[in-house]
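What follows is a single structure, written as structure tokens, with notes after it.
Note that this complex is displayed minus one protein chain, with the remaining chains in position.
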Amino acid sequence: MADFVLEPRFALTDIAKAGRYGAQSDAPVGLTIQEQRGVRILHVSARSGHGEAVCERLSNIVGQRVSDGPKATQAPPTPQALDSQNNFGQIIIGVGRGQWLCLTPGTDVPSATESNVDIGELATLTDHTSAKVILSLHGPHVRDALAKGCQLDLHPSIFGPGMAATTQIDQIVCQLWRLDDSDTFQVMMARSFSLSFWSWLTHASAEFGYQVLAPRVT
Amino acid sequence: MADTVLQSSQATQPNADPQASSRPAPRRLSAGGLIDRSEHLTFKFDGKTFQGHPGDTLASALLANDVRLVGRSFKYHRPRGILTAGFEEPNAMVELREGNRQEPNTRATMVELYDGLVSRSQNRWPSLSFDVLSVNQMLSPILAAGFYYKTFMWPAAFWEMVYEPIIRRAAGLGSGSREPDPDTYEKAWAHCDVLIIGSGPTGLMAALAAGSSGARVILADADFQPGGRLNAEADSLDGVASNQWVGTTLEELSALPNVRVMPRTTVFGVYDQNTYGAVEQVNDHRREPMPHQPRQRGWKIVTKRAILATGAIERPLVFANNDAPGVMLASAVRTYIHRFGVCPGKQAVVYTTSDDGWRTAQSLTEAGADVTLIDPRTSTEHPTHNGTFDVVKGAVVEKASGGRAVQSVEIRQADGTTSSIDCDLVAVSNGWNPTIHLTCHLGAKPTWDDEKNAFLAQTPPPGMVVGGAAAAKFTLTEALSEGVRMGLEAASSVGCSKRLNIPVPEVDGEETASVTPRWGIGSSTRKLKGKAFVDFQNDVTLTDIELAIQEGFSAAEHVKRYTTLGMATDQGKTANVTGLGVIADLTDQPMANVGTTVFRPPFTPVTLGAFVGHARGRDFGPTRRTPSHDWAHEMGATFTEAGLWQRAQFFPKPDETDWLDTVAREVKTVRSAVGLCDVSTLGKIDIQGADVATFLDRIYANTISTLPLNKVRYGVMLREDGMVMDDGTVCRLGPDHVLVTTTTANAGKVLEHLDFCHQVLWPDLGVSIVPVTEQWAQYAVAGPRSRDLLAKLVDDPAAVSNDALPFMGFTTVQIGGAEARVFRVSFCGELAYEIAIPATYGDALIRALMQAGETLGVAPYGTEALGVMRIEKGHVAGPELDGRTTLRDLGLGKMGAKKTGFVGRTLAQRPALLDPARPILVGLIPKDPSEKVLAGAHLIAVGRATTAENDEGHISSAAFSPTRGHDIALGFLARGRDRIGQDIRAVDPLRGSDVTCTIVDPVFVDPNGEKVRG
Amino acid sequence: MRYSFLNLVGQALNANRGWQPAWRKPEPKSHYDVVIVGGGGHGLATAFYLAKEHGISNIAVLEKGYLGSGNVGRNTTLIRSNYLLPGNIPFYELSMKLWEGLEQDLNYNAMVSQRGILNLCHSDGQRNAYARRGNAMRLHGVDAELLDREEVRRMIPFADFDHARFPITGGLLQKRGGTVRHDAVAWGFARAADKLGVDIIENCEVTGIRMDQGYAKGVETKRGFIGANKIGLATAGNTSRTAAFAGLRLPIESHVIQAFVSEGLKPLIDGVVTYGAGHFYVSQSDKGGLVFGGDIDGYNSYAARGNLPVVEDVAEGALALFPNLARLRMLRSWGGVIDMSMDGSPIIDKTPIEGLYLNGAWNYGGFKATPASGWCFAHLIATETPHKTAAAYRLDRFNRGAVIDEKGSGAQPNLH
Partner (left out) sequence: MRITCPYCGDRDVREFHYRGAEGFNRPDPEAAGGEQTFLDYVYLRENAAGVIDEHWVHVSGCRSWLVVTRDTRTHHIENVRFANGDRQQGS
């Protein structure tokens, strides 16, 4: 039976349908929602006493200083990502002391064990590629919509580019981060909760009018 | 304001005539105010149709139409009118809207008028003007404070049957809807540097100052029209009418991107660490909410600083019949005249102990009314006035007369002579109470200030300052300059000191704010010529307070509780301080000693919807779906909840009408062929690190360090108190790498426990604990043909042979291009496997399994069949792991018996837990196989009486076993293991069942475990 | 003057001039046979039963604030005896029986109202657990009924049966459960105890316990030292603090629990209803307000006020059960400080210190216990032996492993 292939199925398949929803008006959409697929997600946990070394190794990978904190650090975007609103290069997000998630785009067949990050002796690694759903949100009302479930102060002066947080949004634990100074937020939640999250998000966005784009496969 | 005279002198009674629309409202002034006379809004009160304008409240529109009787009081059903123009209103409460939107007890003074508004008066039968229960007034000497504590005691059973139902029916004011609310609600968070509560002169200037300094400001006001008293007075600022000045200032504020003005937003509570609760009435001024918008939004505002600029509430005066419709706060009279263009009376008496009343007299005469002002004060200087009204000094009003509206007042001069003055309006003023409720929410007590004659906030919550009228700075000039000062200070305290020059506007004319408050009537209340109300809404009179004190309930809190003073929906905003003053008078104490009762959130009542937001109905909380949820749905599964997860309960076939048939079929499929069950919901925790084995040896009662590579072991963990916390499997994936599973319900709890043990108890152990539940879809493939099925799918069938993968073995395989983990474990007692695959492929895998299994007779099974099979196999689950059972109780006493050093070991050895009479897990079978055994039944020996003394245990789980063909059960029975083979009764008095059972070993199928190893 | 309808009418005709203070306001004496610390329901009931049942009347009840300022005056007034464990049922049933005759006993209408308490269940597992509990009650001679969905629907037709996230599958009903007017309990016991000679002394905070060679000799108070042969602590919520005066550490944490009342409504809910899939229970007071509550805030606190998460949680439970209540307005919320114990059950026991007796750890459920607690504590103080229905409430049960853990959540008070 080696000759059949298991097809992936994403949590929001049949749910996140492209289109414009909520309050309809001539005004520009308040919020655009797009799922990001095909992102390889690796959890990196520094072994005892190796936190600094892991930071350094991770810094080398993305070519930017990675710190042990709630930050989103992104490798300079690749040329083909540059033209997109939601450019999505390799990203490292601090999720706890000595804990990071490494997001690598362009991996649509996740693998459980192998990794392209060579820090095994400094850190333990766990694959989360299938565990998460990533949504990218942008538009003039993105903060207003998020404020209906997210308790963080998302004012640009407080939650600026490069900031990341693990927090509860409408009772669902999420990672939220910003990469650049466009009004774009990336939010990532556990796959099993994504439907509930979607229902909350679309409800919260409806008054501003929102649009859903077809999933973006990196 | 000379041009604002009454439009119509004859007070025509409006009627239901739809043509009424063209008729001008009798008490509307021809000009002035913040209403749009060009637009007409039609509304109903008690079935009659009226008209008002945008900018009106229901109260102002009713007054404009000369409707003065608007409700009946709580206890005595007395006629009541409109006392105030704000949130402090005690009387004018209506049932607003209809059907599923019906809203009782809505303050007419806070309802923004909209077209099509429907309202009704409350607490009257059969009608507002004729109310049968007003006979209660005649019984009032009996219905005095606390009367119910003294009677209705005999006979005891009569309380629930007779007395209480009558009392209950009479109580309450309006009725709520019994249908679900069709509107939606929202919750939201906001953050700022400076939260300004109240947008009167103080708040506006504070916002301007803090905003211009660069601070992030939120300015919230309960009113739909920001401006506070500025809208209600005829003051002028910098030469502009104050209500116009508000408009200009709001424009200035809207030019500041860092300032957010939130009208219709009441800050209702202060919580720890500068969290403020607020409710925004997004759509209450519409017949129905706008599409996609909530009715109300509950805000949680987190701020660094707060400025309380909530103004002050005027105090009424106490005299006989002071509750008659037409008695109104003097400041409210001005509000109706200046803000709403309504003159509430033509022939007015102003009864005032403060200078403020004099302003009202002035406004009234300017609006065309005849005015007599009565001021009991003799010693103070009186404000100057233009001589257009009569003044009687040193006199008091003793009584008002009139049924459904005031007609006259009786006054007593200083020399004792009495006289009567005809009137249709009595404006009362007894000074002001700063609105400091919010300063007390964290527990502070206000203190009395003899000079200001007011309670002041002494220790507001951290980060809060109080200013303007809320700090008893009663003049407009003070309010404005305080606002500027506090705004600048707050901004600079958060590091924003872009100090601009914020000029304080010039106020025309001199204000004075002197008051000599008068609490009671200056003599024993028994001389009263009628009821004199302190708390209008709860019908608490002077006499009630006097009686409470006489009976020893003289502390402020006791007076409150004994008389219900201040406990109505207005929370005594116009009553409390007067009541305290009365106590001070009657007990001859200074006000400072009397103190206050406690102010609690919410500041004004808040709908439950605003606290709940989106989390209603099926959105009560988030749910979780497994990767193959849609597949299960397609298969016709019925779902059940387990720890937020939606799990397939069973998969009925079209011809199966009884779910028990479905379960029986699913069980038989597993026991005879092969079944598939989605077990993705089990908690999965990946633990790596050099000290994994040591760590898990301390966590689990059994030994984990000896677990060989690629092997799985059942494990049980205890709480520190020796009770079983959870069970699951541990799989050794590598020398320093294990995968732990937990029960679905306890996944979060176990993770927290592991983190606690690691981070708090043994931080030196090198382990990394990562939950991976979400990463893996996992399916039980169970039944004698499970291996055949697996072999059909995996790239290398040899990998799943009995030799390569024995019972409790683990391996990884390739299936359809993906890597999967295979655990040879069995919950149901058959040959079985669990396959885990990255969640993205879960759906494809289960479909492939179904397809490949077709020829093997495969069928999916749900949690019910799983539950039956685990009972058949004697595996414990939730009902057995109820937090009160030890390993010994579960029959697992051998586990960890020789081991030391794990959590829970020591306390599990306490004597009562080792008592041999403590119930222990057994199996039970009905003697008569046709009988049903019920979970929840208690176990009592045959021949013993069915009483608690003979209670020896209970049945925790029971099911019909399709395999055995009769009911089976697990239960806990005292000395149960010694009684195998004996009989016991499963007694269930609740459901009238008493079944004799045989006590058996708690494994009903394959007791030697041959199948799992096959 | 006795309270009766006749006297009420008589007084009404006399402008109510004849009513006397409900209790005296005596100055403290220098010594009493028994001093009870804490003028809440339990302290007052103890004094009353000591005087009435045991003939000891040289008693003082010392209260730091105004009488009833503690939890007796701020609880949600539920009474019930629908417990699961044998350590609890007989005690709470004794309490229920005492409630049933209380008003005649006290000559005070405390509005003991047995309109029923209905605990809803939402799954088969929960129903089985309720069946176990209901059967335990029945075996102890306590009334209990297991209702199915339709029977529940008849009682609360406007509950969400059709669109709920956790549909109602049935309920456990105790018809004798209900509510009692909280303040009236404090005032009624106070008045009755006062009549039997008990000195009730308000505004008299106890600040220390004077010890002499292992004996408790009396209490230091803000109004001076008061000697006593026996001292009973009944300081719910503050038990750890008063016990610390004698150097004791207890298996107790102080927590805050909030309660809520809505605006007054015409009758909507008759008995008490408890939601089973969240934290919410409700009854309607005779004044028309819906009185409701839920979980404790969950962290140690002596602040007698709570925070928004629990407010929201409770409101969510309310609307999940009764979707028509979204427009209902909450009028007031407040908090009380309660002793949460390590197994969620109370303590009535002697202490290691001679002459010092302990009554506490009532968690969020001691109001219903008030008469039985007073009865059993009085019995213990007077006879030196635990009353048979309170025999399980000993301090040493933790060491013995004989905990009474109705919730099964172990030694973590905030989970009970």
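In order of appearance the chains are A, B and C, and numbering begins at 1 in each one.
In this text, a residue touches a chain if its C-beta (ideal position, glycine included) is under 8 Å from a C-beta of that chain, and two chains touch if they have at least 3 such contacts.
On a predicted model such as this, the values are computed, not experimentally measured, just so you know.
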{"item": "Chains in view touching the one left out", "value": "A, B, C"}
{"item": "Residue of A:Ala16, A:Leu31 or A:Ala46 touching the missing chain in the full complex", "value": "A:Ala46"}
{"item": "Touch with the omitted chain, as defined above, among B:Gly766, B:Gly816 or B:Pro838", "value": "B:Gly766"}
{"item": "Residue of C:Ser240, C:Gln258, C:Ser285 or C:Asn324 in touch with the missing chain, whole complex considered", "value": "C:Ser240"}
{"item": "Residues in chain A touching the chain absent from view", "value": "45-51, 68-70, 95-99, 123-124, 151, 165-168, 173"}
{"item": "Contacts of chain C with the absent chain, listed as residue ranges", "value": "238, 240-241, 249-254, 298-303, 307, 309, 342, 398-399, 411-414"}
{"item": "Residue ranges of chain B at the interface with the undisplayed chain", "value": "271-275, 300, 302, 442-443, 462, 688-691, 720-721, 736, 748, 752, 755-756, 758-761, 763-764, 766-768, 900-901, 905-907"}
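Here, only the chains that are shown with their structure count from here on.
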{"item": "Inter-centroid spacing, chain C versus chain B (mean Cα positions, whole Å)", "value": "23"}
{"item": "Whole-Å gap separating chain A and chain B, where each centre is the average of the chain's CA atoms", "value": "33"}
{"item": "Whole-Å separation of chain centres (CA-atom averages), chain A against chain C", "value": "50"}
{"item": "Sequence positions of chain A contacting 2 or more other chains", "value": "none"}
{"item": "Overlap residues in chain C, where contacts from two or more other chains coincide", "value": "none"}
{"item": "Residue ranges of chain B touching chain C (in the complex, touch as defined)", "value": "74, 100-105, 141-142, 144, 147-154, 156, 159-160, 164, 167-169, 171-181, 183, 185, 187, 269, 271-272, 275, 277, 300, 441-443, 526, 543, 547, 550-553, 555, 557-558, 561-562, 564, 568-569, 571, 598, 600-602, 605-609, 611-612, 615-621, 623, 640-641, 719-723, 878-879, 882-884, 907, 910-914, 934-938, 946-948, 951, 954-957, 987-991"}
{"item": "Chain C residues within the chain B interface of the complex", "value": "3-5, 7-9, 11-13, 15-16, 19-23, 25, 66-69, 73, 86, 89-90, 100-101, 103-104, 107-115, 123, 125, 127-136, 138-141, 144-146, 157-158, 160, 163-166, 178, 181, 183-184, 187-188, 202, 262-268, 277-278, 284, 286-288, 303-305, 307-308, 311-312, 315-316, 318-320, 323-334, 397, 399-403, 405, 407-411"}
{"item": "Residues of chain A that touch chain B when the two form their complex", "value": "1-2, 4-11, 14, 22-23, 43, 45, 47-48, 109-113, 124, 126-132, 147-153, 155, 158, 170-172, 190-193, 195-197, 199-200, 203-204, 206-207"}
